[in-house]
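A single protein chain has been omitted; all remaining protein chains appear in their positions.
Now for subunit A:
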Amino acid sequence: MARSSLTTPEPDTATAAGRLPAANLPEVYRRLGAAEIRDALRKMRLIRRFEESAEEAYVRGLIHGTMHLSIGQEASAVGVCSALSPTDYMTSTHRGHGHCLGKGADVGRMFAEFFGREDGYCRGRGGSMHIADPSTGNLGANGIVGGGLPIAVGAALAAKRLGNGRIVVCFFGDGANNEGAFHESLNMASVWKLPVVFVCENNKYGMSTSVARSTSVKNIADRAVAYSMPGVTVDGNRFADVADATHAAVERARRGEGPSLIECLTYRIRGHSKSDRNRYRTKEEIESWQKRDPIQLFEAELLEFGLMDTPEMVAIQTSVEEEITAAIEFAKASPAPSPADLTRYVYTTERGSHGHHGA
């Protein structure tokens, strides 16, 4: 059953002011230690600066093709990942840089992939839409809208059969909730009570088409009712709200009670991709969401509850800048793949690669 539904947050009224510290302390702050909270803020900063730096690198011609930036969605990526253990699985989307970093990807190897180099996560073969890191349970971003949903269910089936205690988080966007793969996957996960947490990052637009114009239900989380699983809509720009909802869903999955659906209401500040001219939304709408910046909201809350002070936050920013700079240098220095290796990695046993350069 859908437990609650939150309408799109009103940008100007949602501030941290007026809270009663101890009584209203979100559960996540009791659950996570100081180091984990610091790590969460650092990851959000890292994602923001990663995306901004990727954009700069694109403008300077270091990045081939296009990319899909998640600026404005950092609380959702990090809030979800904060509830996972390192061995838990994750599937991601075309807008997945934040998810990868949230799950623990190395920034240097991320940039190396964007630059198409051998040290990239995909040795330069996948690019920005296919970052994966099996060593951190990251089964991969996906260029197909809804492509990761069935794969997540399959990984959950394997985890259940193998009894390894892992759960799977499956990120997708509001656009994917109208794909057949979404409906088939939620149904199957529910019928088989599989340990999956479906996380819909509702950033209001599938490319240019709004949720209102594309989706028959008011809240995407309402669709959970059809698949007999809990569905909850949360403020996706608030770290604590995302983390607490995910924690509850992860606990349910670990108890063997089956899947959940979490809808994170958020907003992508940049366009869909580099071709976007923002003709489908207003400057005012973008600005209203910029006032609800997830990093600022998180920092304000940490200050309010006395969980971190300003010098610590400044120190995080400094260390993030250092990490980004070093990562870009690492990526630039990485070798490009050789055309002689064009058909490598098509097959595990290269003998069957059937290519001009295989065998």
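Worth a mention:
Quick note on the criterion: a residue touches a chain if its C-beta (ideal position, glycine included) is under 8 Å from a C-beta of that chain, and two chains touch if they have at least 3 such contacts; residues count from 1.
The rule is simple: contacts and distances are computed from a predicted model.
For the chain that is left out, the UniProt protein name among "Putrescine-binding periplasmic protein", "Alpha-ketoacid dehydrogenase subunit beta", "Ring-1,2-phenylacetyl-CoA epoxidase subunit PaaB" or "STAS domain-containing protein" is "Alpha-ketoacid dehydrogenase subunit beta". Looking at A:Leu46, A:Ala181 or A:Ala331, the residue that reaches the missing chain in the full complex is A:Ala181.
Listed residues A:Met44, A:Ala105 or A:Leu149: the one in touch with the omitted chain is A:Leu149.
Listed for subunit A, the residues touching the missing chain in the whole complex are 89, 91, 120-126, 130, 132-134, 139-140, 142-144, 147, 149-159, 161-162, 166, 180-181, 184-185, 187-188, 191, 343-349, 351-352, 354-355.
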